[in-house]
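Yeah, one chain of the complex is gone here, protein chain that is, but the others are all in their spots.
So that you can tell them apart, the chains are marked A, B and C in the order they are listed, and the count of residues begins at 1 in each.
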Amino acid sequence: MTEPANTQTLQRKKLIIELDDALAKVQDGMTIGIGGFINSSHPMMVVRGLIKRGVKNLTVVGSASSGLEIDLLIAAGCAAKVVAPYVGGEVLAPIGPAFRTAVEKGKVEVFELDEAMFYAALRAAAQRVPFNPWRSGVGTSFPDINPAIKVFKDPINGETLLAIPAINLDIAFLHAAVSDAYGNVQYVGHGYGDRAIYAAADLTFVQVEQIVSNEEIRRDPLKTAIPGADGVIRARFGAHPYSSPGHYIEDQEHIKQYVRAATAWAKENDFAPLKAYLDDFVMGPADHAAYLERVGIRRLLSLNEY
Amino acid sequence: MTEPANTQTLQRKKLIIELDDALAKVQDGMTIGIGGFINSSHPMMVVRGLIKRGVKNLTVVGSASSGLEIDLLIAAGCAAKVVAPYVGGEVLAPIGPAFRTAVEKGKVEVFELDEAMFYAALRAAAQRVPFNPWRSGVGTSFPDINPAIKVFKDPINGETLLAIPAINLDIAFLHAAVSDAYGNVQYVGHGYGDRAIYAAADLTFVQVEQIVSNEEIRRDPLKTAIPGADGVIRARFGAHPYSSPGHYIEDQEHIKQYVRAATAWAKENDFAPLKAYLDDFVMGPADHAAYLERVGIRRLLSLNEY
Amino acid sequence: MQTTAVATTKEIMATVLARDLNDGEWVEVGANLPVPRAGVLLAHLLWGANMKVMIAMTKANVFNEPVIEEFQLITDHRATRWAEAYYIHNDLVENMKFRHKGVFFAGALQIDQYGNSNLIGIGKDYKALKFRGPGAIGVCNATVMNSRFHLVVNAHDKRIFVPKCDFVSALGWGSGGADARTKLGLPGGGPRYVVTPLCVMDFEDNTKRMRLKSLHPGVKVDDVVQNTGFELVIPASVPVTEAPTAEQLHVMRTRIDVGGALR
Partner (left out) sequence: MQTTAVATTKEIMATVLARDLNDGEWVEVGANLPVPRAGVLLAHLLWGANMKVMIAMTKANVFNEPVIEEFQLITDHRATRWAEAYYIHNDLVENMKFRHKGVFFAGALQIDQYGNSNLIGIGKDYKALKFRGPGAIGVCNATVMNSRFHLVVNAHDKRIFVPKCDFVSALGWGSGGADARTKLGLPGGGPRYVVTPLCVMDFEDNTKRMRLKSLHPGVKVDDVVQNTGFELVIPASVPVTEAPTAEQLHVMRTRIDVGGALR
């Protein structure tokens, strides 16, 4: 008897990838999910990367309540269609300015739905069924303004329901607190609706504040919200200017700077401030570190929760 | 200005109840959910209590893979209908003996479905829709032998799917590791499918190994699997003879004793051993403590995980 | 209670919402919705020790918190400190049973006489909106699945109160009638109050037309009529909206709204 050969030659493959490896999977016209929630936890390093690559005609599926990361993708001309029950920044921007104006100008199509329909659609994709039924929305304008949503009689009781079609994501991009090298992702806090976005996606790439050991992940398996990321990307401060629970709060000053730029486009049809913002913070910096340098370490160090 | 009056007079109501308080909610003919999974985490204190009260004509909704707790309810004549994709004890009893014989004798009706249909049905109840669609099962016997499951064409693409009707639970009974006094329930481990059973129920009562402080619960809110139990019942060793993760393993000797008794009914049409088992372990003991005395503390102390 | 402090309009609005809430109910404390937030917390602290309060997508009970810190954004992780449980957001939106005991608060761009409302946008042609709204968020579903809801707006004018919403993202009483919702198979009690800076309105029992219920101090019936784009039901006598008691105002100012968002 000899020692088994396997442990000497084989090993588990690390899934830590570079930003460009993930971005290279994105093609024009794809349906892309972007995780997070309003002013938190968006994969901004990826979002800036997508813009920089000049990706076009995306169907951008935001979170159940999307923030200005979707607005930015619209402003940068990456999005042909937006699937999101809300695009805004709460008190920082009740309605995403670029979203608002791009829709009004007919530059971007909206797949109109509310949060419950949003999850019904993602769940259908995750379950590999063509639709899921939902009751709320009967009697509203949703089936009129979104022809993909059908009013139908349920086959059991004949009740009137809405059929919400599956929304399958080619790729989901998420931001989380930590993962191990093998794609086990954990959040600080609840992680919003990121699990549902993951479940609807063919591929999922997660940018994380930190990579930790597999043993650290195994200390609390219940915390593993995304058990099978296809790649994890190191991204300290990668959600900036949005918050990353347990790590930093949102950078309101920076968000307001963006909102001012986007509002100039919305209200005065002046794209120059947005162009300047994009040049300064997206197209200009060579990489994520350069972006953070542009923001400034003093600013970053000020974004403390406590 | 005076001090606000409220903190002096009002306080949060404790939801710790006695077994009988929970059992008193059960009426003949109700649809009752029983949590756990095969040989683990069934609310056996409650199950024995239901039998002792002589509840009849229940529609018993087991877990996605039910164990012999359902078999026992059948043996005791409480169940008119069983909703469960599996009733058995793995190697200890590949098929529940009382389940098998009661179905063969036509004493119990089965709502035939598989695990995915089971969760689709519970989810429909939780979502307050009359059904959920599922793909798997098309081309099988399920819609033939369970007329409640309808084959239909989906209203979006015209694909053939099954419509799984909602199964609403009047009451769910679960067994878990701990809760606080306010109905926040946490498991050791993943808790199987108990969350889905809870979500489909009008009322949920959870028996727990231990009540802990609210502060203890708040140390890890992600662990709170059942955030709104309507009542929690103290039940140390309350899942016996089944395992309670983190607390004790299953009592195989006791389970085998039951299986022998039930098999005599199934194979020899001899109900006497089952009658004796029921007398000894269900009807006889005055309460849960008396049951545990009957089992014997030495046996209980032997059921260690490590 | 010796205080004679006078409540602000927003404090009165919050108190109206609080009085409708019962102990044991499930309520959301939205961030950036200071009036409903204060109403919910007022009820919770004064008679709702067993209310289940959702703060920042957690189930919280802040009954014993001396001062309930206010957070500007719903995503502020610091507001999860009180959590007894997390509501994973898709679970929150897909599990509807607990909402039987829920009460919801909705805003709107437009509201019609039957309490139908719109967050989608303004314009006759959906493909060419004059004003694109933020989207319906969770409002379409929450206004169906909760036991009832209240419409709360920060302004009372004819831009908001319109004869007909351009789009309906949250159903009220449809085209009117007490069966407007049940005939569509919808559970839930529908809209109960419409709370504005001028008044409180409810809905007539049979027609479900919007009806003036009370006027905030100093407001006249005509102020409401002039600023409403449809015909309201006006009872013969309209009381003044009941102000918070001194205790209520004290609790509001010392435990709930220390920052003075309502003042």
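Here is the rule we go by: a contact is a pair of C-beta atoms (placed from the backbone, for glycine too) under 8 Å apart; a residue touches a chain by one contact, two chains touch by 3 or more.
Everything numeric here is computed off the predicted structure, so don't read it as measured data.
Quick one: jot down which shown chains the absent chain touches.
Over the full assembly, the chain not pictured touches A, B.
Using the document's definition of touch, tell me which of A:N57, A:N214 or A:S302 contacts the absent chain.
The single option touching the absent chain is A:N214.
Among B:L19, B:A84 or B:A172, which residue is in contact with the omitted chain in the full complex?
B:A84
In the complete assembly, which of B:R128, B:H175, B:R195 or B:R218 touches the absent chain?
Counting the whole complex, the residue in contact with the absent chain is B:R195.
Even though one chain is hidden, which residues of chain A still touch it in the full complex?
Against the missing chain, chain A presents residues 1-2, 4-7, 10-13, 123, 125-128, 180, 182, 184, 199-202, 214, 217-218, 221-222, 224, 227-228.
If you put the missing chain back, which residues of chain B would it touch?
Given the touch definition above, chain B has residues 37-41, 64-65, 84-88, 90-92, 94-96, 99-101, 103-104, 106, 110, 112-120, 122-123, 134-142, 144-145, 159-161, 188-193, 195-196, 242-243, 245-246, 249-250, 305-306 touching the missing chain.
Basically, only the chains that are shown with their structure count from here on.
Of the other chains, whose C-alpha centre is the longest way from the centre of chain C?
If we average the C-alpha coordinates per chain, B ends up farthest from chain C.
List the centre-to-centre spacing of chain A and chain B in whole Å, with centres computed as mean CA coordinates.
Centres of chain A and chain B (C-alpha means) sit 38 Å apart.
Where the centres are mean C-alpha positions, what is the separation of chain A from chain C, in Å?
30
Two-or-more-chain contact residues of chain B, please, as numbers and ranges.
Counting only residues that touch two or more other chains, chain B contributes 127-128, 221-222.
Residue numbers in chain C touching 2 or more other chains?
58, 80, 86-87, 94, 145, 187
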